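One chain of protein is taken out of this complex; the other chains stay put.
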Amino acid sequence: MTDALLQVDDLRVTFAVGGREVRAVDGISFTVSPGATLAIIGESGSGKTVSCRAIMGLLPTGTAIGGSARLRGTELLGLSDAELRRYRGSDLAMVFQDPARSLNPTMRVGLQITEAITTHRATRGGRQSKREAQQQAIELLRLVRIPAAERRFHEYPHQLSGGMRQRVMIAMALACRPKLLIADEATTALDVTTQAQIMELLLELQEELGMALIMISHDLGLAASYADEVIVMYAGKIVEQAPAAGLFGAGGAVRMRYTRALLDAIPHLERPAHTLLPVVTGRPPDPTALPPGCSFAPRCQYAEDDCRAKVPALAEHVPGHRWACWHPCENGAAPHD
Amino acid sequence: MAAPLPDVTLLGALPPLPSLVNARRLRAQRLGRALRLWVPAGILILMLAMCFVLPLVASLPSPTKGDIIVNNEPPFSPGHWLGTDMQGVDIFSKLVYGGQVAFEIGAAVTAIGIAIGGTLGIIAGYFGGSVDAVISRVLDILIAFPALVLALVIAQGLGGSEIHVIWALSVFGIPAVGRVTRGATLTIRGLPFMVAAKLSGTRGWRIIARHVVPNIIPTIVTFSLLGVGIVIILEGALDFLGYGIPPPTASWGNMISNGQQILSAQPEYVLIPSIALLVTVASLNMLGDALRERWSTQ
Amino acid sequence: MTEQAGPESGGVPGDAGAPQPGEREARGPGGLGRVPPGRGVKGGSPPFAGGASPRGDGDTALLSVRDLVQEFIVRERGGGKAGVVQAVSGVSFDVMSGETLGIVGETGSGKSTLARAILQAPRPKSGSVVFRGTELTNLRGGRLLQARRHMQFVFQDPFGSLDPKWKVRSIIDEPLIAYRAGGREARRKRVNELLDLVGLDPARYAGRHPRELSGGQAQRVAIARAVALEPSLIICDEAVSSLDVLIQAQVLNLFEKLRGELGLSYLFIAHDLALVKQVSDRVAVMYLGKLCEVGQGEAVYRRPLHPYTKALLDSIPSTEPGAGRATATIEGEPPSPINPPSGCRFRTRCPLATDLCAAEEPLPRELAPGHVVACHFPLMPGTSVITPAASSGVRQA
Partner (left out) sequence: MALVQQIQLQQGEPGARGRARRVTGSPALRMVGRRLLAVIPVLIGVSFLTFAIMSTLPNNTAQAILGLSASPAAVAQLNHSLGLDRPFWVQYWSWLINVLHGNFGTAVQGQSVNHELAIYVPTTLALLVYALVVSLALAIIVATLAARRPNGIADRINLTVSMLGLSTAPYAFAFLLIIIFAVKLGWFPVLSGPVTGPASFFRNLTLPAASIGFGLFAIYSRLLRADLVEQMQREDYIVTAKAKGVAPWRVLIRHALRNSLFNLITVIALNLGGLVGAVAIIETVFQVQGIGNDLITGISNHDLPLIQGITLVFALVTVAGNLLADILYAVLDPRIRYGSSTS
């Protein structure tokens, strides 16, 4: 347990928007081991992106951040921007949702990659010539399986397709061989065939380079297909956490009611056409006025008085499987069947 | 693997997290937002009241005829709290009546700009194609034309009077509003709700009246506030060059122009109308900014 | 004068791959989508035109689209012509009364353009769209408006499709006013009924502006507007794609409910195959402006005939037990619709492609009843073998 790569404890993030307080992340804790793949799943506004940006120090100034995030023992929260920059891009790297908007449109892609390399060369010791950085960037482009890497090096983002742009983003993120790569909805804007290509690439690279991967997504299918461990977030809190095999597939069992609802609401190819989907009513709570008890209670058909009064803690009820629910689903049984 | 947490279910609910946002900062945010809107609005209301209401309720000295005996009185003189000019005319009175002219011209030119330029802009932006090509080219020509030159030529040809100044400055106002309106209409035209409206069966002018116009009004209003400011400055420029409001009539431009002659001796003749101009235009600009901020965050 | 980047100065809609100069000249002699009479077609029904509907009244189609072609000129800054996007290139299909036809396609496949072309907004370049027996492509003004009354549309972006300055009541009232559907009081009652129908309390929501709604509520308002004139067909273009999973399920169920209560047909367009299959009787797969496979939902999913459909299915990550990991079975991304490949448009990424695929465009063939594919080498050799699972059709909910 001591060799955790990233240890997040009681992370809290609060914004002030238009004179109102928004609790985006409300006390979450998790650990990422070296080389592991963690999926953080949640709907929009659940706090999944904000928590990762808080760790990277990428939130706008004026955001209140509490708790702790330690990268191999080094506390990241509260570091000055200059100190944090030593980790950003070198130990911690990030790939974003929309590759069309995440690359600078007026800068050649090669230069954007070499920038990532040269930014950290002082801290990595040893000066590199521009040529070396360029050579390294072309190798990175090859690493992410971009054909004709030398030619692509000199092109602008608009000359690349969506999938190619995301590969460039990955190449840029890998420039300093990070220990942890955060992929924030990295495949959401891509077509499903491209998504499969990019996910396979990411997993191959992860194995090759031995880095840990945090996948942020709204897609449970993606988590089931590619992650080791899954965290489900709702209204700024972790509501369930388990190994992927413990949630999905033959031996898995979802326990938290929200995760169950999420799983049931996804259209499956196996489901006959025109069947009604099991749905929960309502919408996520207003982050400026969270309910006193379980955040999901107002939408949960199994909610009882205790759910509305007290917040259930996220506790490890089964080894490796944690959930925050007063009345969890029975083991293995889907409530709607 | 995750470090096991102590099983806290037995403890019941977690303690509520302390608020991380400073309540004072939240209040300051809200206050700043309100002030940015109401301070310039208040100043403008005061200025308008001073120019249009004050002459009705208080008897001000004549803004055109003065007593030569009390000429060149410094500010804070008895009876003339901003002093008098070379002809002994009360400066405060000139300021008030000059302000009337400035506001009237600013409002009229902007109104003409919105009426003609706005209509042209909407038509060009909404119908596109060759209609747009023709209107845009005409606006292009008017914009490539140095507006002040045209205004001067017109003002000189027609002779100085308030109504002529209004027509002359409209040459500037119409293409400016037209271009802004056209841009805003183009933006609106591309939005899905316009397609939705057409598919719902709404047609032609009704779409313009009910969908386009309400959605470009914020743009036009904020631009008009800036426009009134620019027009007031330009009106002063015409006066200043001698093609505006003909002299004995009070106007801020005339006051600045007249003060030029005794600039080094009595700079306050230039400073007083200049400050009035500055305060008015700045309030208009700030009000426009505040409204834009408000509407864009909606 | 300098222009702000207008709608015309942008790039090609959607993503596109590497340029393919010179391939245009290599186009096969067959031309575009030529189908010799009688070839590959059974029982008098045109290819892709959808055989028997699950409800059995398949003689006259509600919507019949033939050889629809839509192109856009891409302009560069300054107005020069940069190329022609062949967004939709000869698409034909039928939608039967009471049927839901799903159209699946990736970015740049032309599925949204297809939807707009059917609505004549903008008018397609060529081809025919017959809705309830009326040809729409040569109608204008009021006649088109009347013909389109029974065909409504639900957009992807729920907020974008609602005028931000209007209240919910006026938004739903808009088609009623435009088609002069009753007096003030009657319309008022109707709006309340419609809000009830889509599950929004009129007392709470009628007076709100779109910004005071959530995404799901906004989409319900858009749906209420779409069904206000009691249409027979609703075209949904990615109508739930921007919604969160739980809200998406609510809206999908609403579509199902309205289908039952109002006897609606849907043309349901989306990029998510599982989603499309969930709501559709028949599914059509679109690639680079052309349909490559059409069939009953179950058949397409259990026995995909086109290599592209197979690749799509393999790429979908699933939470189902035993689904296995999603795999990338095809390389690269779709080429540019400005310069589509000769012959079969999928051939540049197809693992089975041969010289034939480059030379000759594959014609749609009905390899099983109602299951049509445009491929020289469909995945089920021997063609007429149909498994029970595939022919069992679609179960009704």
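Each chain carries a letter (A, B and C) given by its place in the written order, and its residues are counted from 1.
In this section, a contact is a pair of C-beta atoms (placed from the backbone, for glycine too) under 8 Å apart; a residue touches a chain by one contact, two chains touch by 3 or more.
All figures in this text were calculated on a predicted structure; none of them were measured in a lab.
The chain that is not drawn here is touched, among residues A:101, A:177 or A:327, by A:101.
Listed here are the subunit A residues that touch the chain not shown: 56, 58, 60, 81-82, 85-90, 93-94, 96-98, 101-108, 115-116, 119-120, 156, 158-161, 169, 172-173, 175. Along subunit B, the points of touch with the absent chain fall at residues 137-138, 140-150, 152-154, 156-158, 172, 229, 233, 236-237, 240-243, 256, 259-260, 263-264, 267, 270-271, 273-274, 277-278, 281-282, 284-286.
Just so it is clear, only the chains that are shown with their structure count from here on.
When the interfaces A-B and A-C are ranked by how many C-beta pairs touch across them, A-C comes first. The mean-CA centres of subunit A and subunit B are about 48 angstrom from one another, to the nearest whole unit. Centre-to-centre separation of subunit A and subunit C, using mean CA positions: 32 Å. None of the residues of subunit B touches two or more other chains. Multi-chain contact residues of subunit A, defined as those touching 2 or more other chains: none present. On subunit C, the positions that touch subunit A within their shared complex are 11, 15-18, 100, 106-107, 214, 216, 244-250, 252-253, 256, 259, 271-275, 277-281, 297-298, 301, 311-323, 325-334, 394-397. Interface residues of subunit B, counted against subunit A in their complex, comprise 1-5, 7-9, 11-14, 17, 19-21, 25-27, 29-30, 33, 297. Contacts from subunit A toward subunit B in the complex involve residues 1, 4, 7, 12, 14-16, 18-21, 23, 26-27, 29-31, 33, 64-66, 229, 241, 293, 309-316, 320, 322.
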